[in-house]
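Take a look at the structure set out below.
The complex is shown incomplete by one protein chain, all other protein chains being positioned as in the whole.
Up next, subunit A:
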Amino acid sequence: MAPPAQTQRSASPSQPSGKGEVSDLKLQLRQLAGSRAPGTDDSKRDLFKKVISYMTIGIDVSSLFSEMVMCSATSDIVLKKMCYLYVGNYAKGNPDLALLTINFLQRDCRDEDPMIRGLALRSLCSLRVANLVEYLVGPLGLGLKDKNSYVRTVAAIGVLKLYCISASTCIDADFTSMLKTLMLNDPDAQVVANCLSSLQEIWSLEASTSEEASREREALLSKPVIYYFLNRIKEFSEWAQCLVLDLVSKYVPADSNEIFDIMNLLEDRLQHANGAVVLATIKVFLHMTLSMTDVHQQVYERIKAPLLTLVSSGSPEQSYAVLSHLHLLVMRAPILFSSDYKHFYCQYNEPSYVKKLKLDMLTAVANESNTYEIVTELCEYVANVDVPIARESVRAVGKIALQQYDVNAIVDRLLQFLEMEKDYVTAETLVLVKDLLRKYPQWSHDCIAVVGNISSKNVQEPKAKAALIWMLGEYSQDMLDAPYVLESLIDNWDEEHSAEVRLHLLTAVLKCFLRRPPETQRALGAALAAGLSDSHQDVHDRALFYYRLLQYNVSVADRVVNPPKQAVSVFADTQGSEIKDRIFDEFNSLSVVYQKPSYMFTDKEHRGPFEFSEEIGNLSVGEEIADTVTPAQRVEASDNDLLLSTSEKEENRGPSNNGSAYSAPAYDTALQIQSELTVSSSSLPSYAPQPSLPIDDLLGLGLSAAPSPPPLKLNPKAVLDPGTFQRKWGQLTVSSSQDCSISPQGVAALSTPQVLQKHMQGHSIHCIASGGQAPNFKFFFFAQKAEEPTTFFLVQCLYNTSSAQAQIKIKADDPSTSDAFAILFQSALSKFGIS
């Protein structure tokens, strides 16, 4: 009850404000205290009720303490109970007055009526006043030996209460051994259960200082004790069963026979209507069979039906708790649930927290056999009026696309989302299409065609805008109006509030410029100028970096923003398997609902008596965090740990970067830049600037681009027959793959494939096959190293005159030299049409 905090709350008109009423009550109580007139008890009841109701709504009625105690001399049990409630609530704050109650409580502890004895003992233990513990020991000891089970039940918990007030008093009086005897012998199951609760809590707390306690705690998990509990399991109330089952789940059976015995004994618990009992049983089953793969799998099959029944029979809240556990199991073994996917379909009237779990599960169980149905169902949710769920559903479709082999149909669905013209659907879809393209670059053609039709004005959400801009930059050669769209976005630079979008804009416009220089030049200039005066530090830095890079060397800039990209095969998982295992260890606890292990949201002292495994592993925030740290901080600290461990895995690239606030593409390039720069420093001078363009005009920079010839020498008279070429092309892997832009002159000069063949021959690069017609040409070239007749370079070059782009794939007998050759090749290509 919350007396002081709520007194400040402005009392609503219906509630009494306090003062006057309380003193009024005081008077009335006094009058009744000594009265023996008939009907006194009824008047007292009314007054007591008033006092309790004030107490509940937060009015401080502690000033009535002595009057209440005076009135408590009664045989009316209802009155007594109200008085106990009052005393229990205020004793802690008024230790002196609490002393007044000791007398009548002690007397009641010896009452004839076991009910009164029990109630008095419970109240006595609930006073929570340290200097009164001496009065507690006697009644508690008697209570534990009381012939009535109700009193013993109360006393068993009373011992724990005493321990919490004064641990030493409790230990000195040797109550724990009394509890232990009771636990193993009492005929009443509730007494046994309460002894177990108390002992678990006391021994866990004692274990850190007392070896004996930790031994005792271990002994709870010994075979005789566990079997004793198991044999009595049906005597316990459903709540006590949960307690026992939790203990059993920590027990390690000696062999598989024992495991089967226990499981057979508990089998019928799976049919219990109480979800908590079922989950506790499942925990036992799962943990005992962990090392027996086949049986473990059978357990999954066995528990499916009961879990599904619990999900659909309870209230939304109960269903959520069970569903969270089902979610965990589905995530662990999606294959085992792949035929149950229909159970995870959302119902329109379910709360969103349930729907979200279900979407997750649908995503997880999707495989070749059911993807079509699942995606069809998800598409229905996308069209739904429930906006958050529509968003989640788009993401779910995207996730399925990213984890499937046959994404053909899914990509079509995603693209259809873009045609629905709902802002939020478009936004979510754009982000996904971007991720999809990073994994399946081969889809670029289809995607770009649709994405190109989206007006950037309809895209407002930063993430979506960033995705769109990334695609505009990355595929600027395929999207006709990319430079102009970017330009209009740059024109509105000042209205763009998201730094993330502005960062993307800078990168995209530079990419676009490198591929389609004449069209993008103005936009690049504007973007760099805006970026340099941007108030956001990162944006400013990136603009400055690009500016200097361009100033230094254009081809380096190209390598920095357009590095050869490998398709992303695995996106960084959000959770490490270690964390997932830990959550599984903590089955049937909050960890499952929060989807994080308990050390992330509880303080050490509250990990509870059930936490038998202390070591948290290398993920632990550990001991070094003192107990003064608030739980919130601790959660944060461990969150950071988690972030570190997972982000390190991210795509296995480079040093971990604190710029995780940016979404993936920008992040990539940022990392790439670092590595590129260190690598290129040695070979820099040899780079030829391929787009020989009027960059000088751009910002009035003087570009010192003096190419020195690369050290690689090629044999001008190399010969290779087409058969050998084909064989080699089949055997070797691509050692270098690059995109480069072609100068306008180059575009103009390429009337027929033969012209380029001739030009390249002049650079000792020979053509073996060519084909195509404007705007797409395809060439196969080869070259031979001058000194080593066995070392060939094979090149596939796709030349697109409309986008002024060439895509080069190089295979080499000696891959270590392929970079040098690539430079040579590009340099030769860039001179086409000029010389």
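Convention: contacts are C-beta pairs under 8 Å (C-beta built on N, C-alpha and C of every residue); 3 or more make two chains touch, one makes a residue touch a chain; residues count from 1.
Operating definition for what follows: contacts and distances are computed from a predicted model.
Looking at the choices "MHD domain-containing protein", "DNA-directed RNA polymerase III subunit RPC3", "Protein YIPF" or "Large ribosomal subunit protein uL14m", the name in the UniProt record of the chain not drawn here is "MHD domain-containing protein". From the set A:103, A:131, A:209 or A:313, the residue in touch with the chain omitted from the display is A:313, counting the whole complex. Here the missing chain is touched by one residue of A:360, A:534, A:558 or A:586, and it is A:586.
Touching the missing chain, out of A:42, A:421 or A:481, is residue A:421.
Residue A:280 is the one among A:183, A:280 or A:783 that touches the chain not shown.
Where subunit A meets the omitted chain, the residues involved are 1-6, 9, 48-49, 52-53, 56-58, 77-78, 81-82, 85, 89, 92, 115, 122, 126, 128, 150, 153-154, 157, 160-161, 190, 194, 197, 201, 237-239, 242, 246, 270-276, 278-280, 305-306, 308-310, 312-318, 320-322, 324-325, 342, 345, 347-353, 377, 380, 383-385, 387-388, 419-421, 586, 588-594, 598, 601-603, 606-608, 610-611, 630-632, 635.
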